[in-house]
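What you see is the complex with one protein chain gone and the rest in place.
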Amino acid sequence: MARIVAGIGTSHVPAIGAAMDNGLTDSDYWAPLFKGYGPAREWMRKTQPDVAIIIYNDHASAFSLEFIPTFAIGVADTFQPADEGYGPRDVPVVVGHPALAWHLAENLILNEFDMTIVNNLAVDHGLTVPLSIMFDQPDVWPCRVIPVCVNVIQYPPPTGKRCYDLGRAIARIVASFDEDLTVVVFGTGGMSHQLQGERAGVINQPFDIDFLDRLVSDPIGLTERPHVDYIREAGSEGIELVMWLAMRGALGESVRQVYRHYHVPASNTAAGLTVLEPV
Amino acid sequence: MARIVAGIGTSHVPAIGAAMDNGLTDSDYWAPLFKGYGPAREWMRKTQPDVAIIIYNDHASAFSLEFIPTFAIGVADTFQPADEGYGPRDVPVVVGHPALAWHLAENLILNEFDMTIVNNLAVDHGLTVPLSIMFDQPDVWPCRVIPVCVNVIQYPPPTGKRCYDLGRAIARIVASFDEDLTVVVFGTGGMSHQLQGERAGVINQPFDIDFLDRLVSDPIGLTERPHVDYIREAGSEGIELVMWLAMRGALGESVRQVYRHYHVPASNTAAGLTVLEPV
Amino acid sequence: MKDYSDIPGTYVFDGEHSRKGYRLNMFCMSLNEEANRELFIQDESAYLDGRGLTPAQKRAVLDRDYLELLKLGGNIYYTFKIAMLDRKSMQYVGGQMSGMTEEAFKEMMANGGRAIEGNRRVGES
Partner (left out) sequence: MKDYSDIPGTYVFDGEHSRKGYRLNMFCMSLNEEANRELFIQDESAYLDGRGLTPAQKRAVLDRDYLELLKLGGNIYYTFKIAMLDRKSMQYVGGQMSGMTEEAFKEMMANGGRAIEGNRRVGES
């Protein structure tokens, strides 16, 4: 039986990946952020999951306005790093887990989640930066990956509650998969940031800290937050945080926070990281 | 205020479109089918809807296995007839209603339907044959069209209940659109047929008649039918009938059957047509 | 064992089936484009090479063996695109898959189609 052993919430700022790709992690600017990643990487080395289900969003890489899926799941054997405008990142190809991915896709649809099933999916920084954050720079990624891609660019994204319910359904369906696998779920994006407009650069540290706290203690309360509150309080791109609720939904009622790290800034963004285990 | 004035359930067999395109509707083979379409066309001429929301499925035309949306909604200005393998049908371009389509897309997502929003959508026989059945061969289609494309080819399709609930949500959202429009909803596909395998050609007339009856009197009961019953009783392609439940869901609790027509065969398929008005 | 496994002569296109037939069906999808149809007609075998089909899938395409194509992961909406190229009807294909001539298949359909009785479950009589 497959089972979810942990959840990870993390920002997926492209500049974090670029700092690693360009060997800048010890610079004055980046050292404080990467120092904080150390213990999480250590935890990950010990945890050694078989599969990571990564809830992330595409940023005009694999999907354009021609085609905007609210929830997509990648069922392919492999996923290539995307060319986002300056050539693909030089990171290992992402290897899928088609059997579990199809099991999820089929059962999510039968449980009234209107998934888009994707066989051809280039993965952008939204997915590869979290891998880099948690696994550093290996020659091959040490686990299989199932990409779950959420639209958060075209308004409206799915509600926080819908994302949380997706996570809950993922947990039930993983538990019904007939193979002995350990699974971690990533929720990615956020924390507070706004890339656009005259308000670009807005950061709301109290909002972020409260979100990290309540992700442990009051996730149901968080699911009631309307989109406008994310946009107003956490910036137009802070709304990515709904994806962390999908991760949290997959962990069940109670969790233990194993680790937390929070740093401002990473490029234009407040970078957060939380590692949670179900109890 | 926009309002839904009627629902139409109809098969969308490609051969029906081909019979019209090739001027064969008076042939011995086709005359009985097309004779039965007469009163429905007459009703349509009188009804003159502003917009048709057409629930249909794509058949490896706009979407391939690269990308399989469970529910997609077309928000573009226009939709071109698709090349399904023998060149596009020579029918008018389909003109959309982007304002209402976006209103639907946004509110469906906020109401927990995980829509895929589509700006570039070639429409195949699943959508154009129902237009031909109801509007005959005009130089331009006499109403705007919002395509709602449902996956029924990759198993599993959404459940009948999920489709019905989609229809209910569509009705509520149409009613909240601030423009005076009359809307008809098409549910297309079916009725009993199986195109594939050693069981190709299976037809189940009692099943179809019962479905047409209960679509009026017991739609909730129909929503409880599991996929396996459709496949077993109505053939592997008969499962398209779940799309009629979306249409029925959009009409509210009680309906009046204005017209019904049923004929076997149209190519490999039992062709059904029903016109329903909310009461 | 799936709840639809006991339905006779029916290849439900589920995830397992779809994985098996992905390359085959995507080849069929390519025939939606006129230019590809012409290339395929010119040299079927060359067109198929490099598209990741298994040898058995390639053989079944060249042989127009529609039942075999299903068994190898094909989906009828995809594989029928090959028949369209050959100007073959869905009745022809249906007949071939069920061991009948096109004429016999058409006559069966004109007489109300294949009976559902006896065709609901494997082993049913």
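Each chain carries a letter (A, B and C) given by its place in the written order, and its residues are counted from 1.
The criterion applied here is as follows: contacts are C-beta pairs under 8 Å (C-beta built on N, C-alpha and C of every residue); 3 or more make two chains touch, one makes a residue touch a chain.
No experiment lies behind these values; they were computed from the predicted model shown.
All shown chains touched by the missing chain in the whole complex, by label: A, B.
When the whole complex is considered, the residue among B:A40, B:A105 or B:V183 that touches the unshown chain is B:A105. Considering the whole complex, the residue from A:E66, A:E179 or A:D213 that touches the absent chain is A:E66. Even with one chain removed from view, subunit B keeps its contact list with that chain: residues 75, 98, 102-103, 105-106, 119. Seen from subunit A, the chain kept out of the figure touches residues 15, 59-61, 64-66, 82-87, 153-156, 192, 194-205, 207, 226-228, 231-233, 236, 264-265, 267-268, 270.
Following the convention adopted for this analysis, only the chains that are shown with their structure count from here on.
Subunit A and subunit B have Cα centroids separated by 37 Å.
Inter-chain spacing, taken between the CA centroids of subunit B and subunit C, is 25 Å.
Rounded to a whole number, the gap between the C-alpha centres of subunit A and subunit C is 40 angstrom. In subunit B, the residues touching two or more other chains are 65-66, 154-156. Of all residues in subunit C, those touching 2 or more other chains are 14-15, 18, 22, listed in ascending order.
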